[in-house]
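Read through the structure below, which is laid out as structure tokens, and then see the notes.
Note that one protein chain of the assembly has been removed; the remaining protein chains are unaltered in position.
Coming up: chain A.
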Amino acid sequence: MTLVEARSLSVDLGARRVLDRVSLALEPGRLTAVVGPNGAGKTSLLRALAGLLSPAGGEAVLNGAPVDRMRPAERARAIAYLPQGGGIAWPLPVAEVVALGRLPHGERPGALPEAGRQAVAAALAAVGLQGFENRPATALSGGERTRVLLARALATQAPVLLADEPVAALDPRHQLVVLGALKDRAREGATVAAILHDLTLAARFADTILLLRQGQIEALGPPEAVLTEARIAVSFGVRAEVLRQAGRPVVVALSPLSGT
């Protein structure tokens, strides 16, 4: 059981407080969608939970231990992190990029043991990229590259997966493929959190929605409880209509509200 917690977690970027005393727990087996307007502190929250930045106050905790004091390799095996819009610098073959996810296990691309090879193959299958192993990663389309990077994060087989806008550059079909892969990972028992901007997609796939606003938690709970018209108006400054489809909220943004 891997439990990720924020305990009164605060993050400063320069002189600005971007996350202000946030406390929450992400539970294993659940996909949490982190939503909120630009500048709400979503990325800072994920980075702090991943141990990539030192909090200004409070702590990010993994199974009771502060993440920024874990040994880097141990932390990397426990938490896979997918940054926003990550690039690939060299025309490496897809399989080698995905195999980088095995580095925390001390496995080198090009010399993977059987377990590593299986993890890479499973990760490629999960994002629908079988047969792409030997293609240069830089010659792929933007959507394919995004999925390669997600496969890299999946290949670590970490019990925690934190993804920053994993579907931002994807067409509708591949948004469904990627969120399906994240959901599957959660169903396998992992603790998964993803920053999403599409509230309808968030409602459709997430077990829990975390709504951040101005560095604080505005709401945390099941999609139908969090995504109300009133809360969307306050948080996003948008007049929206929330419809229902198969019991899940479908958010239609109608117009920006004046004065926000």
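Quick notes on this structure:
Simple rule for what comes next: a contact is a pair of C-beta atoms (placed from the backbone, for glycine too) under 8 Å apart; a residue touches a chain by one contact, two chains touch by 3 or more; residues count from 1.
To be clear about the criterion, contacts and distances are computed from a predicted model.
Its record in UniProt calls the unshown chain "Iron chelate uptake ABC transporter family permease subunit", which is the match among "1,2-phenylacetyl-CoA epoxidase subunit B", "RnfABCDGE type electron transport complex subunit D", "Iron chelate uptake ABC transporter family permease subunit" or "Phosphonate C-P lyase system protein PhnL".
Only one residue in the set A:9, A:60, A:76 or A:94 touches the chain that does not appear here, and it is A:76.
Only one of A:3, A:24, A:56 or A:103 touches the chain withheld from this view, namely A:103.
If you put the hidden chain back, the residue from A:50, A:94, A:170 or A:186 that touches it is A:50. Although one chain is not displayed, chain A still touches it through residues 50, 52, 72-77, 79-83, 86-93, 96-97, 100-101, 103-104, 108-111, 136, 149, 152, 156.
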